[in-house]
Structures are given as structure tokens and as C-alpha cells.
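The structure appears right after this line, and notes come after that.
Only one protein chain is missing from this complex, and each of the others stays in its spot.
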Amino acid sequence: MPRLAYLGPEGTFTEEALRLLDPAAERLPCATVSAALNAARAGDADGAVVPLENSVEGAITTTLDEFAWGEPLMINAELLLPVRFSLLARPGTEMPHIKRVYTHPAAITQCRAYVSRELPDAVVVAAPSTAAAAQEVSLPGSPYDAAIAAPIAGEHYGLVELASDIGDRTDTVTRFVKVCRPDGPLPEATGSDRTSLVVFLADDHPGALLEMLTEFSVRGVNLTRVESRPTGDGIGRYFFHFDFEGHAADARVGEALAGLHRIAGEVRFLGSYPRADGIAPQVKRGTTDAEFAQAGDWLARVRAGQV
Amino acid sequence: MPRLAYLGPEGTFTEEALRLLDPAAERLPCATVSAALNAARAGDADGAVVPLENSVEGAITTTLDEFAWGEPLMINAELLLPVRFSLLARPGTEMPHIKRVYTHPAAITQCRAYVSRELPDAVVVAAPSTAAAAQEVSLPGSPYDAAIAAPIAGEHYGLVELASDIGDRTDTVTRFVKVCRPDGPLPEATGSDRTSLVVFLADDHPGALLEMLTEFSVRGVNLTRVESRPTGDGIGRYFFHFDFEGHAADARVGEALAGLHRIAGEVRFLGSYPRADGIAPQVKRGTTDAEFAQAGDWLARVRAGQV
Amino acid sequence: MPRLAYLGPEGTFTEEALRLLDPAAERLPCATVSAALNAARAGDADGAVVPLENSVEGAITTTLDEFAWGEPLMINAELLLPVRFSLLARPGTEMPHIKRVYTHPAAITQCRAYVSRELPDAVVVAAPSTAAAAQEVSLPGSPYDAAIAAPIAGEHYGLVELASDIGDRTDTVTRFVKVCRPDGPLPEATGSDRTSLVVFLADDHPGALLEMLTEFSVRGVNLTRVESRPTGDGIGRYFFHFDFEGHAADARVGEALAGLHRIAGEVRFLGSYPRADGIAPQVKRGTTDAEFAQAGDWLARVRAGQV
Partner (left out) sequence: MPRLAYLGPEGTFTEEALRLLDPAAERLPCATVSAALNAARAGDADGAVVPLENSVEGAITTTLDEFAWGEPLMINAELLLPVRFSLLARPGTEMPHIKRVYTHPAAITQCRAYVSRELPDAVVVAAPSTAAAAQEVSLPGSPYDAAIAAPIAGEHYGLVELASDIGDRTDTVTRFVKVCRPDGPLPEATGSDRTSLVVFLADDHPGALLEMLTEFSVRGVNLTRVESRPTGDGIGRYFFHFDFEGHAADARVGEALAGLHRIAGEVRFLGSYPRADGIAPQVKRGTTDAEFAQAGDWLARVRAGQV
């Protein structure tokens, strides 16, 4: 039974993601993203589950920077988790009793319409995390009557769900990834894969990003995400996170990876893994594995002078 | 005397930036970036000063998203401010007295080496902002002995600077921008200007980013920053912030702007303004204003059948 | 009644092209392409009709070089003429009488199958042109029994057409253009136009051709023909002829023309004129005249600080 570290405490969305990614795993809650990743690095866990980006808030920069600068880890799975907030209270609490609500500021923002409508007189107080809010509310003498948190937090802390899915937007999604130490085989290619990468520029010249994108496009590899992050060496100096369609085992992806490696200062491979959305790539003419193989055979004949 | 809103309270790095950008301005501290920008939008202030990015932390996403989604504002100046942390205490405090230090978590991270070395036994507690930490420490009955904050916070709150420039890195920089309502002329082109832009894609197809970068590169316009941000419509849907060399009044920049406007779904112009670093652009052959003018004259003759 | 010079003598395919391009024109046969173009340049004719390329033989390099180096002329019409060879003889000649056939070497090559099959015992002799062959055969004492030439040559020289369309390929086509002095308005844009251009490089660096093609592609202008020709300054030094979709009056074409003018050493405009094949261009999103106008309006507002 694998042991997976995650961004805790118990009852976070990350725990929910972990349970969906690997229901059988033993779970090790950690206080921060860095702590969860360090647990995996140090061997205290077999891997870790951390959030990577959110469809409203954007990238989780701590995760990006850990992947870029910390001891290498490799992504072997991803999950898209809808962010569904519930109104949670101690058993016996009824809506009219709720005068003080406790939750994380992001949830305050995202549930504003519901609270205005259903709890117009309630005071809403900021908590360090939604799970911590639920935990606090679960204490008998708590000054708070309800928490806004993930449904899973209710289960953990023995709270009752008075209302579910109370976010203003019902389509908010967080993308989580599961990582492990880079010492084993990659997940097998499935035909619907994603590959993640960090690229540091060799020299930061005009057109450097365009050159990198051309390495992808000329092999028909479609990008799905680009993030720039500061290198720390001053405003105007960035490195890049790329997500793109396909698996390192694909010929077109492999050649693009090698192309980036040649022109960049440093490329850190972050993993190839099945896409959570199951979307198959649009493969451009001339970029299938079979076409790469045929071209390679032809080149071998050319080099032997047999044309 | 202009009145400028800024991210307060008094004593923040943003106040320091504002005082450097416009020493004569009346200063209106606001609780959040959004509040400062809204003050400018509503006419409660003539403009606002907010942080845009930091050389270690990266983009200030609240600022980026306000610029993209809020009522339009226009950047008319930028400033690069070195982030210098000071150890501040009430008058009479000496180093050996310091048992409890109060500061913002970013400062905790960035001053770790100094604190370990000089205050090995002190407890460091997280504050909402460095300025708030200084304010707290200035109170006679404060449980904290010292704050880590901007030097300006010491002046504001009557604290003494026990040590200066105590960050682990001495080259950390934050970039601030001054914005106003978009109802007047752009700042004049100086020969060392920057232009900022938000672009929303018309349809999110593979290669869309490459196409946008090509609109810049074909006119010899060098990008200095690209940020992707989620549109909110699900993982995998992004819009882009671009900073690039040159001024909207430059022929090459104007043609690139118009080119982006033609291929993108929406382009929001965020301003052309003098670069804080004074670096002049590398102008590629064929992209000076004079060469654009000559080509335009030639085209007029061609269209008149006079070749 | 305009007077048009052409590559003669009477009875050539060029004459046939001229009669189709301008049935009412007075015709001035000239011995060479250069002579025909010079007649137009000198005002001895109002224009000239010359061949530009053939679907089997390729470019007529004399024409290309005259357009590039000679005194400027402007193309105002084009014609695609199927190359149909006829077997022509003096009245009264019958197939079994034909022992000696006279024609141009290109026609010998292109009618080989017919001659082998229908005139297996005939000797075929090379003539300076198909029209000259017809003229010779028309003389009562000619040693030749038949000519292979354009049908029009039969009419001119009083010959009978014993067989028509005797070429091995029935789809060979020659493209002719009509030129005039560049002192009037361009032909009006029709929605199905072609533009021709000569470009000399400023400095012959690697990637120069790619840069030029990018100037077209970024504005959605599709090339229909590229020819490289030597500059005369040594092997490895070339200039380029381009044909592309659209009219100089089109916004996208105009911007591409100006873009080439900025990056190239010299651009010689050769004309915008209706396409003979009537094919309308594929206009890429963002490149219509309306979209250029909207982008221009938006840019004007941006430059005025009104966003």
C-alpha cells in the first residue's frame, strides 16, 4: 500500500484529489506544498499529491517553483477536481442559528452570492484553510456556527452538510498532480497523454520564447499551458513551464524535447502521464510514430548512399 | 497636487514606490490593490500605484487580473524598487532584548539567514503586511520587540533601524506601476519605452501563442514579459499579458498592435510609458519609423501605378 | 485602337494569346521577347504580350530577367493558353504524302507519340519556331510536307489542318501576360487578383527567404509562385520573383508589400491584375479589409489614449 503525502490538514480538496487518484493509498497530511513534496523526496512517502493550477486563481506558484528548483520529482498522474463548497455545521444546527461563518478567504470570495442571499446577517471570518475552518467549527465551544469547506471536511470532522455546491461559479476546477521520485519507468503512453517541462534559457535574447514554441510546432506538438516564472535574477529574467500534448515515448515529442534541450540552457523533464480529460491529441500530417519511423529508415538508406 | 491611491497602510514598499514616482503627490492608502485601483477608477484619486511583479515571487496576480477584467486603466509610469528589509524596533531597544519578531511571511522567508545568525533565539510571527508589523511594534504595549519591514515603515511609526538590508538576496526588486484613467494623451515616447497589453484569444487553437509572438517578431518588437492567466472557463483556457519594448506611437509597435487586434478576440491596451531601466530597444533593420514611412510612401506610389 | 507588340512572327502562340487578351488591338510582331518589351517601353506600342511560364518547360527566363532588370513595365492582364498543336499542310496534301515534317524542337518532343503512331516513316526537322515552320511549309517549293504549329499559324499561312490537338499531353498550358508602361492606375481589384513582384535582398544572409515568406504569411497572403534567378554576381547570389493572391489595393497585400520593402534591398512592383483562372483567395481570419480598418481605428484610439 503506497503512502502519499499531501497538502493537509485532513479534509482539504487535496485530500479529496488524493483519494480519487489512489483510493488505496495511506495518506500523510503535510502543512505545506513544500513539506508534502519533501516527504516524497526524502522517502517518508512514496509520492505526493499537490495542486498545480486552478481555473480561476491560476497557477499555484509554490508548486511550480518547487518543481523547478527543488530536488527533481516526476508527475505520474493528474486529476481535475471540481471545486464544490459545502456549508457545514455541527449536528443539530439549523440555518437560522448561523450567525458566524468561518472559511478561507478564497471561499469567501467564491461563495459571496450564496451567503448574501441565504445568510444575509451572518458575519464571515477568514480562516487559514477551509479544512482548518471545518476543524474549528467541529469543536463544541467554537465561536463559529458553520464552515464553508470541501464536503470531505464535513466527513472528517463530523459535520452536517446544510447546503452543497454553494459557489457562485459551478465550473471552477483545480488541477492536481501526483508525483514520485524519478527512479522508475514513465507511465505507459495511452494515446491521451500530457508532458510537463521546465525550461531555463541559455541566454535571454529577444525571440527566445518564439524559438522554443517553434521547436514544438514544427513537430506538431500542441502546447496546453505556458507559465513564465522569475529566475530570481532581476525583473525581466524568466524561465518557463510548458505542458503539452503527447508522451515522451512519442517520436514527435521526443524530437521536440531533444530540440529544446539543444537550444535551451537547461531542460527539466517533469513527466509524461495520462490526461485527466482523456482528450486525444490532434496529430498533424507527418508526425505519427509510423511517419517518423519511415523517415528514419529512408534517412538510413540515404546515408548509406542507397537512394 | 495630484492625489494617488496606493496599497497601504502607510509604510509599505508601495508607498515608497509612490514617493519616488511622484514626490509631490497626496497619498491615499488603501487596504488592497483592488481598492487602490477602484479609487482611481471612481475619481477618488487621480491615479494609483500598485505592485505588478517581483523578481522572486513573480507576478502579482491580483494586479494582472484587475487590469484585465476591471474597468480600464492606463499605466503611465513604472518603477523598479529594490526590496530592502530593515530590522525596526522602538527607541531604546537593543539587539539582546529582541525575543519576538513580527513581519510578513514573504519577509520571513527572505530574511531567514539574517535571523538565524543574529537572532537565533527569537520567535518570528507572521503579520498581514510588513507595514502592519511595524505599526504593531510601535504600540507601547506590543508583545513584539521588533518588526522586519521597509525602512520607510520605521519613519512612519517612529521606530529605530537596528539593521538594514538584511534580506538574504540583496538584488530582489519589485516593479511598480502608476496608472490613471484612460482619458488623456499617452506619455510621450522617449526612445526607451515599454508597452503593456492584455490579449484574449478569439478561439483557443494550437499555435495561437506562436501566432501572436510572430506578430511581434515580424515587426522587430521584442517581448520583455509574457504571463498567461486563466480565463476562468476551465483548465486549459488562458489569456495573456504581454510587455514589450517600444511605444504605441512607434510605427513598428503600432503595426504589431493592429496585427494582434486583427487576429485576437480582444486586445486591451494597458499603456506605453518610459522604461524604468532606461534601456533602449534593439531596433532590427527595416523597422525604424523612417523605414516605415519610406515603405508607406513607396506603397502609395505603387497603388497609384507609379513605379 | 491600342497597338500591342508581341513575340512573333505571325502565327505564334503569343499572337493567339494577344488576340484573346485584346481582340481589337493592332498587332506588332517582334523577333524576341526583349524586342516586344522594348517596343512597349519606347512607345512604339501601347503595350506588349509575352509568355511568362509554361506548365512543362517552366519559367521563360528572358521574360523574368527583362522584368527585373529592364526599364520598368507593369502587368495588367494574364492569360492561360492551352498549348494545342495541329498538323498543318498545303491544301491538297493527304496524310500518306507526308514524308518530311517541320516544327520547333519543343513541339517535336511534345508530339512524339502522335508522329510515331500516325507518321511512322516521316522525318521530323527542327525549325526556329512553330510559326516559322508553318510559313516555310506554305511556300510552294518547300521541301517540307507538313508543319506542327498552333492552329492560328494555319490560318495565317493558308494551310489546312490535317489533325488537331496532337500533343502527347493535352493539358499543357502557357501563361502569358500583357504589360504596359507604369504610368497609369492599376487595374481595379476584382476579388480574384494576382500581384507580381521582384525582390532583391539587402544582404544575402541565411534565412532571408524565410523572412520574406513570413512577411506574406503573417498577413495571410498566399504565394502562388516563387522563382529564384541569379543576380549575376556569382553562384549563390539570387533574387526572387513572387506571384501571390490579391491586389495591391487590398489592405493585407499592401502591408505585406510595405513589409518586404522595409526588409529587402529593393522591391520592384510588377503589377496587380485579374487572375486568369478566376480563383478567389482564401482569406484568413483577421486579414480582410474590414478587419484592417477596424484595427486601424482601434490603434488611433489607443494612440490618443482613449481605450
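For reference, chains read A, B and C in written order, and residue numbers begin at 1 within each chain.
Going forward, a residue touches a chain if its C-beta (ideal position, glycine included) is under 8 Å from a C-beta of that chain, and two chains touch if they have at least 3 such contacts.
Worth saying up front: this structure is predicted, and the values here are computed from it rather than measured.
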Among the chains in view, which touch the chain not shown? A, C
Candidates C:Pro23, C:Gly141, C:Pro206 or C:Gly278 - the one touching the absent chain: C:Pro206
Among C:Asp121, C:Asp171 or C:Asp203, contact with the omitted chain is made only by C:Asp171
Touch rule applied to chain C and the missing chain gives residues 53-58, 61, 80, 169, 171-173, 175, 206-207, 209-210, 213-214, 217, 222-230, 232-238, 277, 282
Can you list, in ascending order, the chain A residues touching the missing chain? 72, 74, 182-186, 202, 214-215, 218, 248-249, 254-255, 257-259, 261-263, 267-269, 285-287, 291-292, 294-296, 298-299, 302-307
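Basically, only the chains that are shown with their structure count from here on.
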What is the distance, in whole Å, between the centres of chain A and chain B, each centre taken as the mean of its C-alpha atoms? 27
Shared interface positions of chain C, touching two or more other chains: none
